[in-house]
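Removed from the display is one protein chain of the complex; every other protein chain stays in position.
Presenting chain A:
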Amino acid sequence: MIFFDSVHEMHSFLSESLDIKRHTLLRCINTQHPASLKAASPQHPNMENEISPEPRDLGRALCIITGASKGFGRTLAFQLSCLLKPRSVLMLVARSAEQLNQLKEDIITLYGGQNKLDIRCVQADLEKKEGVEKTVQAAKETSVSELDHILLINNAASLGDVSRFALTFTDPAEVNRYLSLNVSGALSLTAGVLQAFPHRLSLRRSVVNISSLCALKPFPSWVLYCTGKAARDMMFRVLAEEEPDVRVLSYAPGPLDTDMQLQARRFSGDLQLRRSFSSMFSEGQLLSCETSGAKLMKLLQDNDFQSGAHLDFYEL
């Protein structure tokens, strides 16, 4: 439980988050050496059990993360870096080339040359056909011969205009644009990647859908987000039915302390909802991306989830 007495304190906390990441990564690297496990950290007691003591890595992978420039996607980039074998390709996709390059630098800084990851930044707007195609093309350019795992994290998403209610959505173009990024883009990207890396023995293929409680429960003033998440969950369930060899997971990360959450608590049209987001924030009930990401890492490492399942942070 984290209490902030002031906005200043909150800002200090948030600016330390990169230090927390660094700490998490160092522990992660150190867990390659079992002897170092004994050292629990007094400064960050919550971090102790976050990374598995016996890391089962995710192989020599092509790992694609969409929406990688900030928030949850960015955290996943750091965490996955720990779990990919040397000479894996980490493909970071987002609209902002600048933020992606910064992320790449940060990962390299924290690792040095240790993990020999080939980090590629793909600047693409997944709301547009060209963005999806560019990303698929970038994936295709990866040499597959040495890879044993294709891991696609469909994380890119938008909240939509949560200040408005369903009856204000009279313009099909607006709804279409929303669905283009949040539903169609995810399907077509997944299809393109799976086509580029078809089934073969000794190639593990995993597809993650960053889902939400909103895929299951309706929230007033959130029609676009709930509709999009419900569509995605079903989409990936169909994929799981069709492709038994593809490991499909819809992971609902819980309420994360990100820009999207900020948007939620500032703009949600439903007063009650806005209040409950605000109190989650002020009472320190939001999850750090690291905490939630760590559970996703464990799911991927354990790899025993039922394909197509919807798993929520709070259930695990």
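The rule we apply is simple: a residue touches a chain if its C-beta (ideal position, glycine included) is under 8 Å from a C-beta of that chain, and two chains touch if they have at least 3 such contacts; residues count from 1.
Here is the rule we go by: contacts and distances are computed from a predicted model.
Peer 1: Assign the chain not included in the display its UniProt protein name, restricting the answer to "NADH-ubiquinone oxidoreductase chain 4L", "BRISC and BRCA1-A complex member 2", "ATP synthase membrane subunit j" or "Sepiapterin reductase".
Peer 2: "Sepiapterin reductase"
Peer 1: From the listed residues A:R56, A:R87, A:K129 or A:R275, report the one that touches the chain absent from this view.
Peer 2: Counting the whole complex, the residue in contact with the absent chain is A:K129.
Peer 1: Looking at the full complex, which residue from A:I108, A:V144, A:L203 or A:M234 touches the chain that isn't shown here?
Peer 2: The one listed residue touching the chain not shown is A:M234.
Peer 1: When the complex is taken as a whole, what residues of chain A touch the one chain not shown?
Peer 2: Its contact residues with the unshown chain are 128-129, 132, 136, 165-173, 175-176, 179-180, 183-185, 187-188, 190-192, 194-195, 215, 218-223, 226-235, 237-243, 270, 308.
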